[in-house]
Structure formats: structure tokens, C-alpha cells
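Omission of a single protein chain aside, the complex is shown with its protein chains in their original locations.
After this line comes chain A, so read on.
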Amino acid sequence: MSFFKKLKDKISQQTDQVTDKFKDGMTKTRDSFTSKVNDLVARYRKVDEEFFEELEEILISADVGVVTVMTLIEELELEVKRRNIQDTEAVKEVISEKLVEIYYDGDEEEPEELQLNEDGLSVILTVGVNGVGKTTTIGKLAHRLKAEGKSVLLAAGDTFRAGAIDQLEVWGERAGVDVIKHSEGSDPAAVIYDGIQAAKSRGVDVLICDTAGRLQNKVNLMNELAKVKKVISREVDGAPHETLLVLDATTGQNALSQAKTFKEATDVSGIVLTKLDGTARGGIVLAIKNEMDIPVKFVGLGERMEDLQPFDAHQFVYGLFGDLTTEDTQEE
């Protein structure tokens, strides 16, 4: 079975609605990417140095990252030589194959689900730099978990930014979940502690903890975050069950540094990639998964409450190569 067929089969198993939404949100991403690849293929008949150079540019423009792209191109060149591929059409397939490979790197090719405690309290900690959409993501995530029938409580751990607590409260109202808060400027670890106690006594399923955005090179703030995490681990066995790093898809190479430093401080277990409904392509997650083995669990595709969708690398790559796959199937 051809790669694209497999890809299509895989996707058709997903509910159409989700796929549509994902495709919808990714339209801009896909449009620019595939039209560029198509363009490239149309212009170059032969697979030569120039072809690879331009392919390199396309991938770099998707923020895939210089190192990753260089490695990818090198592998592609080898593969093309090995399979003795001459025409550019055939290379398309190898390109997407390699991209999925970078992401999974030998792992099970399954979407990563939230690892929650099935019986008892689960704690989700969200972390990230300023302005990536942590609070919004929490609102959407609360909505999602509630729709799955779970009881959810939020802890307003961003006691620093002006208006952050109010913002979380609005999201709490929208999603219909309570928010545990202290006043602005109070100790975030204390808020989280109170959140845990409240979650325990109310017997809720999931507690989602907000934290203040912080740039990863601020050592003191990162230490504060490590302390918050310690409080959570001490109070609940096996917690936090998920530590989600929220990443802005428009971020460039600095995302690597963010992933690395936040992982060191809080042992990040997954990524939420936000603002993917713009023209940014968030290609850096391929490198993050490849280098640090942090999977993407959700993507943010809009401003509505429903606009948080599970990430699936196949869909992601399908999104990038959507038009190509359709063309291929038509040809067959």
C-alpha cells in the first residue's frame, strides 16, 4: 500500500468532524506550503542540487529549523540516490515520509493522549513564556474535559500579570467550572496548594493549574516554577499527571530553547501548539519531538472554546501535504 493511501486510511478512521476542523484551521498553512511544493515540483523536472536548495528554503520558511532541515535534506539526497529517483514527482512521497519519520523517530505512530489518572484526582500543570495563550488554552481544555464528562477545577496560579486572574475566571464561567484564586501578587505555590486541597475535598477529576508566563532564561522564575511543581508532586501521588508546555506557533527557533529549559525545570510531558490558524506553520515541533522527545498533544486552531484539537502527526503532515495526497489518489 502506498504511503499516501495509508495516510488517507488512517485519517478516515478519525471522525470526519475533527479532521475537517483540523483541515479547516490548517488551510492557510497547507495552502502556502503545498502550493510551494507543487510549484517547486512543477519548476524542476530533475532532482538536482538546485531542487534541494529550494526545498530547503520551503522547510526553513515553515520554521522547521536549520539543523533539522539540513539533516532531512541530507537524508533525502541519500534516499534519492539509493532509490535512483530521477523525477521530482516521486520525491514528494519521500519528503512527507521523512517528515513523519522525524516526528515519530521509531515510536508508535499513534496520537498522544492526555495521561490522566482514571480513578482519582489528576493534576495538569500548564507552563510557557509570556503571551503564548496559556490561560486561553486552559479555558478550552476545561471545556473539552467537561464535555468528556469529567469534573474540572482551575487554579489561578498566574498571580503576576495584571488581569490574569480575571481572564481565567471569565474562561471558567464560559466552561462552567470553578476557579480557585488568591489576590494578585500572592505566592503562586500557595494558590496551587489551595487548589489541590479544594480539588481533593470536592472530589473533582481534573485540576488544571495556570502559571504566569515567564521567559525561560529568568532563573529565579524558573525556580519558582520548579517549586510549584514540587508542591503538586508532594500533595498528590504521581502528580502532575501532565505538564503541558504551551507554544506559540509563530515562535521561531527560540521554541527549542523554551522546550529544553522548561523540560529541565518541570519535566514537560506534552506541548500545546497555539495560534496555528494564522499563517505560521509551527514546524519547530518536529525538531522538538525529535531532539527532546516531547510530543504535541493539542493544537489551538481559533478563538472559540471548541478550537482546541488533539494533535496527530499524520494529520499535521497531511495538512501540509493535503493537496498532494488528493492529486495522488486521483491519479491512481
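The criterion applied here is as follows: a residue touches a chain if its C-beta (ideal position, glycine included) is under 8 Å from a C-beta of that chain, and two chains touch if they have at least 3 such contacts; residues count from 1.
Rule of thumb we're sticking to: contacts and distances are computed from a predicted model.
Think of the chain that is not pictured: of "Signal recognition particle protein", "Energy-coupling factor transport system permease protein", "FIST C-terminal domain-containing protein" or "YdbS-like PH domain-containing protein", UniProt labels it "Signal recognition particle protein". Between the chain not shown and the residues A:W171, A:Y193 or A:F298, the one that touches is A:W171. For the chain missing from the display, the contacting residue among A:K98, A:K146 or A:R161 is A:R161, taking the whole complex into account. Across A:K92, A:R281 or A:H314, the residue that sits in touch with the chain not pictured is A:R281. Panel shows chain A; residues 28, 57, 60-63, 66-67, 129-133, 139, 160-164, 166-167, 169-171, 184, 215-218, 248, 250-257, 260, 275, 277-281, 284, 291, 303 of it touch the chain omitted from the view.
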